[in-house]
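Excluded from the complex is one protein chain; the other protein chains are retained at their positions.
Each chain carries a letter (A, B and C) given by its place in the written order, and its residues are counted from 1.
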């Protein structure tokens, strides 16, 4: 950690800062420049974080040097992680994986129909919400356990592994009985108790980035899961909140190469939620593959106009099939398969 | 709801949109201008929200007219709500209430000392975290149940009602045994299951605004709580996330007069978390009162330099006492007491 | 324009609003719902914009229906515009165009070397700053007229048309003598006098999006130029300002498909400035082509480590050449050439 001392600070104040750092067990290097004195604290920086050095008299700023995440960092593990779902579905490998399906599970017929069609188009994983986080308490909240049962039936029919969102730590065990990947939604990215539960559950987790989470915070939330012994984590960028209102959120595609440097975990992109409009899904999905994402999560609905949730951003199966063909070309152009 | 139709849309497409609105049970008004056709849908707009009209061919945009919140709105209840904690502590009345205390409960001695001093300075409610949401899994996570017990002791010593944060729906009952107000933190503002639990618990709730929550979303989260029968809700602005990094967050003081128009609920400001630096707390606290807030939430620690959490933003008791004197003058200047 | 009236507004207040709209020469449609009265104003909406209807008693909100831009809109001109620079360089056509060169012109040798190499790699337009907008008054401000002369020499050597940034309306004529495309930088996107000057100058203009400009404002700035008779405008997204600090700016690639719907103008992406780091340029450039951009603007420097400006984001010619090969594959995958 680097501590910058204000100009005209007394030696006594500087000594007081140095003393505190040494008491915490770190070594100290001091560089005196003409305008500023700089203190370098060498050792376990995390001890200093809670010490409020920036509130001490004479301290101008405090700059951490170490990354706050460990287990999920590229430094900790140089090779990219691959999550193997069995049946040849490997996440984080050369093949790009597409998760597709409806926003929420509505009934057996439409779910199974959708599953059959997205499978035929090349999707390898089925999505479907059973518990739905809705902004309004008066909106459809999902079918709950019945939704999970329908997902299990769709899996039986198609062989597709399934993913669904967990909202409540009390549902973790139930969820684990049914799904292959547990999804943590953007609004729960810093629901730390939920992160700890899925860390203990041991199932693969897809963690969505919060609407205003920095990439550092995103990685810290993944670290929460990993710290409980579970490092089968997929990071999913789904748009951040900015001043721009032409799209529901601003898809931060730069996050993919930045995260690839910082972490060994696979990175997915959800173009459906970020844009909020089905006609933006295709260009953004292509861009996601071009920028280096390991997979996509796309909403597909048999009948978007009558969907109980997020119909405006859902593709019809026919459009999804066409898109998959286009995505294969882009994947090939960047040396990957799909 | 207003549906704007694109130029050059066929009559058949327009009819199709109109048909869907009528099927949903709403009446329709059509205005044809030279450039645009406008459809007004009259009736229960919430039915239309999930219908994805914006994805229909020919539809340019869809504009809701009704407010999505009801129970918390100023339309529903014209007079401002007052929450009576007993012992003369009324929130939302002429008297401005100050909640003070440490970020986290650390030990009996420091908590009780702090409680005695903030009470002497004029604070009417004691804060203290027992369960702490921390960005890093390696940081101090709070004393848990032991922390709640210490808060209960501090209450016994001083008579101050207490507030503490709830992070997990499984702790709701436990929390209700100890605290007078349940706090929902910014990161859990859209943890809908937690909102429903506190809605059922029936205790007063202080709901913090999420870092990137619009005021509309903030009110919708309050509506979640109210929809379960609990309308003893305090809204607390604590800074939003913007591009500016000179302060930890940007305190949105305009939120106070805007919310005062929209809702009957009392509004608090937390200047400690938004600024992240103790020397900004005093000017922001004064501004909060001047702008019309009903109360403040301020971090005070006996020994900020050795606090286990957020020491940089905590005031010493002596500075807090001085601040309360200054705040009284500003309160008087805007016709309130403190 | 739609005017929403508050609940419980008196008929007199409503009449007053209606009166003002009629006085302005627009027709009025009134729909009375159970909770809200809606007034539709039919006619030239721009007249109403300055009338401050939202400040009138009883008015809850005012929603414009018409787009504020005309000449640059897709409604005004359905086919995409192509800007022909001569010599077979057509912007906005099937072929993707790449603008490359140094951030600032430094000396003859390095500029001509760079020009020769980017031309060999496939770039069709040479960039180079003569007048540099720098955040600090103490930083290198560009070579000025001498820089323009060097650009002219590089053009003579290579035949590449050139683009350079205009910062001051007083330099417009001078600039027009030398360059083929005038660049308006992000910080000048709403320098309306400058926009008017380049509108009159009649040269092709590349207009960069402001760091916090909405797409609507971006199009309005293009409309300023077009309103002076010049519709040879290229829009260039170069990253917006958000809370994320891992990249210098957040490249808003969704802007491409959204703008393609709204306007007939060609859209470029500048991946160098948005990322601020050379190793992000390649993935973002590929994504830009995949998402549908008509061209790219990329910084290339013979010796980035000794560049006088923005070296950290500049590619060496060898890396640029390799990138062009990769971009060709992505272009082919989306049905374009490069």
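As a working rule, contacts are C-beta pairs under 8 Å (C-beta built on N, C-alpha and C of every residue); 3 or more make two chains touch, one makes a residue touch a chain.
Quick caveat: nothing in here was measured; it's all calculated off a predicted structure.
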item: Selected from A:132, A:241, A:260 or A:286 as touching the chain missing from the view; value: A:241
item: Contact partner of the left-out chain, one of A:12, A:35, A:79 or A:177; value: A:35
item: Full-complex contact with the absent chain, from C:28, C:56, C:116 or C:152; value: C:56
item: Missing-chain contacts mapped onto chain A; value: 2, 4, 7, 29, 31, 33-36, 38, 40, 42-43, 63, 65-66, 75, 241-243, 245
item: Interface with the undisplayed chain - residues on chain C; value: 20, 46, 49-52, 54-56, 68, 133-140, 167-170, 187-188, 190-193, 196, 210-212, 217, 220, 223-224, 227, 241, 277-278, 304-314
item: Those residues of chain B which, in the complete complex, touch the missing chain; value: 212, 214-216, 240, 242-247, 250-258, 261, 274-275, 279-280, 283-284, 286-292, 326, 329-330, 332-334
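Note that in this section only the chains that are shown with their structure count from here on.
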item: Most centrally placed chain, judged by C-alpha centres; value: A
item: Between chain A and chain C, centroid-to-centroid distance (C-alpha), Å; value: 31
item: Rounded Å distance between chain A and chain B, as computed from the means of their C-alpha atoms; value: 26
item: Chain A residues counted as touching two or more neighbouring chains; value: 212
